[in-house]
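As you look at this complex, bear in mind that one protein chain is not there, while each of the others sits in place.
Per-chain numbering from 1; labels A, B and C assigned in written order.
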Amino acid sequence: MHRIGVFVCHCGTNIASTVDVKAVAEAAAKEPGVVFSADYQYMCSEAGQNLIKDTIKEKNLTGVVVCSCSPRMHENTFRKAVSAAGLNPYLLEVANIREQCSWIHKDIKDGTEKAIVLTRAAIAKVVLNAPLVAGTSPVTKRALVIGGGIAGIQTALDIADAGFEVDIVEKRPTIGGKMAQLDKTFPTLDCAACILTPKMVEAAQHEKIRILSYSEVCGVKGFVGSFKVKIKRKARFVKEDVCTGCGLCTEKCPMKRVPNEFNLGMDERRAIYIPFAQAVPKVAVIDPDHCNMLKNGKCGVCAKVCSVGAIDYKAQDSFVEEDYGAIVVATGFEPINIDAYDEFAYSQSKDVVTSLEYERLMNAAGPTGGKLLRPSDGKHPHTIVFVQCVGSRESDGSPKCGKSYCSKICCMYTAKHAMLTREKYPDTEVYVFYIDVRTPGKGFDEFYRRAAEQYGVHYVKGMVGKVVPENGVLKVRAFDLIAGEQLQINADMVVLATAIEPDKTARPLATLLTASMDTNDFFTEAHPKLRPVESPTAGIFLSGACQGPKDIPETVAQAGAAAAKVVGLLAKDSIVCNPCVAHSDEKLCNGCSRCERVCPYGAITYVDKEFKMPDRSIKIRRVSQVNEAVCQGCGACTVVCPSGAMDLKGFSTEQLRAEVDAICK
Amino acid sequence: MQVNNSTGSKDVFRPKIVAFCCNWCSYAGADLAGTNRLNYPADVKIIRVPCSCRVNPLFVLQAFQRGADGVIICGCHPGDCHYTSGNYYARRRMTLLFSMLDFMGIEKGRTRVEWVSAAEGAKFADTMNDFVSTVTALGENRRLEDLRCRK
Amino acid sequence: MTYKLNGIQLNEFFARVASDKKLYLPVDTENGARFEEWTEGKTLSSKLNTVRSAKDFFFPQVQGIVDFKLEGKNIEVIDRREEVKDFVVFGVRACDAAAFAVLDRVFLSEHVDSFYAEKRNAATVITLACSNPEETCFCSSFGIDASAPGGDVEARLVEDALYLSPLTEKGEAFVESIKDLLVSADDAVVEADKALIKAKIAKLPLASLKPADLRDKQLETFESEAWAELSQSCLGCGSCTFVCPTCQCYDIRDFDTGHEVKRFRCWDSCMYSDFTLMAAENPRHTQPERFRQRFMHKLVYFPMNNDGVYGCVGCGRCLKKCPVSLNIVKVMKRIGGVKNEQ
Partner (left out) sequence: MQKVMLERAKALLSDGTVRAVLAWEKGDFAYDTTPAVFNSAERLEKGFVYSPFCGANLSKYLIKETQKEGKILVFLKPCDTYSFNQLVSEHRIKRENVYVVGVECKGMLDIEKIREKGVTSLISASWEGEQVRLVTADGEILADSSELMQERCLCCKSKKHVAYDELLGEEGEVLDSNRFDEVARLEAMSAKERFEFWRGELSRCIRCNACRNVCPACSCEKCIFDNPDSGVQNKAAADPFEENLFHVIRAFHVAGRCTDCGECSRVCPEHIPLHLLNRKFIKDINELYGEFQAGETELPREPLTEYKADDVEPGVVYERGAE
């Protein structure tokens, strides 16, 4: 039998001036189940709260309705009061008779009638309220960072500095990511390696950080606070803990003609190699696709020359399983494949390069030793054309699979390239073709203007229509939108500011993590404004360009923010879950997976379960289960479920229907 | 006690309106309308739901069954859903449901979806004023009523 | 005594009957024949039978019983029973008329169902002999004579002339009330018509189907393995029960309108999963069990309790309406052990 107490607040005159609070209390008293009904000056005051507490005890109440201001204001206050009196805090409902009644209705009759209806609805709901207990789940105080670029490194360092263990999983043999390939950084023009490599070393030496290079995440189970992650450690064929990184093997290896991916294939490396001089870990790795020993068992030079016996041709891929409380995704970006942009003659001429290739050509550790030379003939170029927005800002459905978004970093690095080129080689004419020059950011616009004004870079608004290689010259045909004229430039080199896209491994990773992505495969954030570094999936955080195009300062800022969020999570021993979560009635569940598909949090999983049928037979059925630690309680699942198996605690179908009934009565 | 005779007289039709408001945007928007003392008719009664995607078509039909003359669902603006995607699902569901009700010959004006943010108190009040006048013009819900529930 | 319309058209006859009481008769609609109240312009259906059976007149699908009004914490009980006025049903076929007798055995035996009885008492049933029986008809299997359909007044159309034979007091009173429209008819015409109809029925494909007397074989029949196979494709819908003129199961339900609770009864179907669902248990869990119940009831239990009268009248509606063409004929052939000799 229900024993409901109704407390009508005057809120001074805020409510009482346009709602006859006494009439509301009297009407409530007549409702079935109501055993106590009273009005009071200020329910939120200590005396008001005490009235609730005392009445709960005296009248042995099973539910409480407070008719007062918006529940967004004082629901928690009253929940605490109810809880203090020994009643479950979720056996409380608030009827909003201030913001949604007294304050908007001038007529006291109208206001009172409506207040009575709202009170009835709250009573109808509260009799169906179930005592809810917020569950807790433990937190494993370790974090996993997926990706060892600047985003991953920074996040790992920040988490580790706060005292928590971090593992970095990097798919390549070394950490460093894209930033390690850069020459200088805008707008300060300090060298990328000079600021990155100390961080790499710091990460390697940090006692709380473990770097799992040449490794990939291949399985994720669990949920926020207790993830179980399976990591594949690819065979290196060099014992990581034995190799000293002396590099002798990489000099002696007879297999010399392997394209060097670090220099984007513009020079060659050996079959056993260290990706670059400052690699971390500085350990050699054998490329099994090119090693003669691994391919046909003939060679073994590296093993012979290695003085510490680090070479192990029999090494196999291995798997480790680790527990983490939080996972940070820092998978970064890739320039898009520009094969489809044949008008720029990228595949026809070696002298048409991408910006990242140009970056390597400018770099002292690059294939040309830092001298700007044309890849085709090694001559110094005198006219260079930069083309912006190659594959960016294309309209949806463009046949070239370009991107609709702005890649954000291209304007700045192109200005950087142009400026550096002009500085080092003042005899070079530099043209930049652009749609818009976008330079928001501290010191960015000044930087761009310096390039255009002080360094004499020719900025031309317009797009390049065609690049035709002819007798060692690149004939660039373009249109100058401002001058309104057709241009033809005979260039020695063309540099394409290629759009960037998420790394190819991001999509399968998102599936493993049940983290959502947008149509461009960028990870989506839990809230675009308020929770920009969290994935909607609890316990998954986002760092760097995996969430959207970013430059280095933004990446580092986001990396730090993600780390702060992770630390906030790991600092807790357990997580209190929202008790108003979905739950599935297994008896009614059809196993159709519709709920799983609409859940933004990946909180729903399916299991095959045995059911004892009434005729004593056993039936195995696929049924859904909600992970209460992950569910946020939106209710999307409840409506797609045709059988009504899915319901939401605190806002159950029965409760909402009762409210509808009470209001329409 | 002061009684205003201009409203509440028997012969004037006062519609029953059920408004489902999502907790994070529209319910807060309604609160803001209150805080700013922006009037709208008392015929509107709000039911708080966590998200517009919690509103089952059954609730909408049930409201009509029980005597509602209009049902409005308010949620966060597309893209602003607290749960990232709830209002997108709600949008498809309600579009199809309303289209079906229209197909069955139920007056279009009796159902509506409106996006109201927590900052749009004025929009909330305007929306409700407009909706109430639309439904008032349509008169009592007869096509989707349950005769048994009639008083 | 048999009468014949005195040179007037059917419609004039209907108008006259309807001037006194409400008259219902089968009329053709786009979706088959159905009983409707006669109003000017409506004509008698040309179809053999109606989509739904005539049981609706006495045992409607939904019947309000009582209302409970809730006012705060008080409950008021309101009897919603309405007065039933006398009415006439014309054009009931032999099968449906025989079905009334089946229903009477249920509703008019001890603990008389007053809702049913009131309507039954108020009705004058004028049957109509089946001049053109269809291939799905098998009323003769249950000893029903479609040439002499019974009811209060037995009617037949012979060469567009309507013949009426009162069979009961109510029937006599009816004939008396329209005596001025009638003249005495030649019994020979009636006899000839009967013979003609009987000959047609004997030629029907299901004419030789006869139900077995399974009253002594209750357990054996119940345990037959045939049920599992027969019921395999049954969808568990209620279309057979709802078009059936003899199915009489109902459920009593409460509907909460928000301000009062309306208690009503409505047809139930033994094909439904929640049929006979009680607080703790349901004695029949599976569709084969439910399927078996339906036919055991019609072919075994009902005759056991009712002097050998079967719970089927062979109207053939379920033959036409079952979505998967499962029907009592297929069951009788398997369970009854009687072969269709044709």
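In this section, contacts are C-beta pairs under 8 Å (C-beta built on N, C-alpha and C of every residue); 3 or more make two chains touch, one makes a residue touch a chain.
Just so you know, these numbers come straight off a predicted model, no measurement behind them.
Every shown chain touched by the omitted chain in the complete complex is listed here: A, B, C.
The residue from C:S224, C:S239 or C:N306 that touches the chain not shown here is C:S239.
The chain omitted from view is touched by exactly one of B:A28, B:A42, B:A68 or B:L144, namely B:L144.
One chain of the complex is left out; on chain A, the residues touching it are 587-594, 597-598, 606, 619-622, 640, 642-645, 653-654, 657.
Listed by residue number, the positions of chain C touching the unshown chain are 30-32, 51-52, 61-62, 134-136, 205-206, 229, 232-233, 235-239, 241-243, 251, 253, 255, 264, 266-269, 272-274, 319, 321, 323-327, 329-330, 340. Residue-level contact of chain B with the missing chain is found at 57-58, 61-62, 64-65, 78-79, 85, 88-89, 91-109, 112-113, 143-148.
One rule holds for everything that comes next: only the chains that are shown with their structure count from here on.
With every chain reduced to the mean of its CA atoms, the largest distance from chain B is reached by C. With centres computed from Cα atoms alone, the innermost chain of the structure is B.
Between chain A and chain B the centroid-to-centroid distance comes to 36 Å (mean Cα coordinates, whole Å). Between chain B and chain C the centroid-to-centroid distance comes to 48 Å (mean Cα coordinates, whole Å). Averaged Cα coordinates give chain A a centre that lies 68 Å from the centre of chain C. Residue positions of chain C with contacts to 2 or more other chains are 258-259. Residue positions of chain B touching 2 or more other chains, listed in rising order: 66-67, 149. Looking at the complex, you find that chain B touches chain C at residues 66-67, 146, 148-149, 151. In the complex of the two chains, the chain C residues touching chain A come out as 70, 72-73, 256, 258-259, 281-282, 285-286.
The part of chain A that touches chain C in the complex is made up of residues 30-32, 613-615, 661-662, 664-665.
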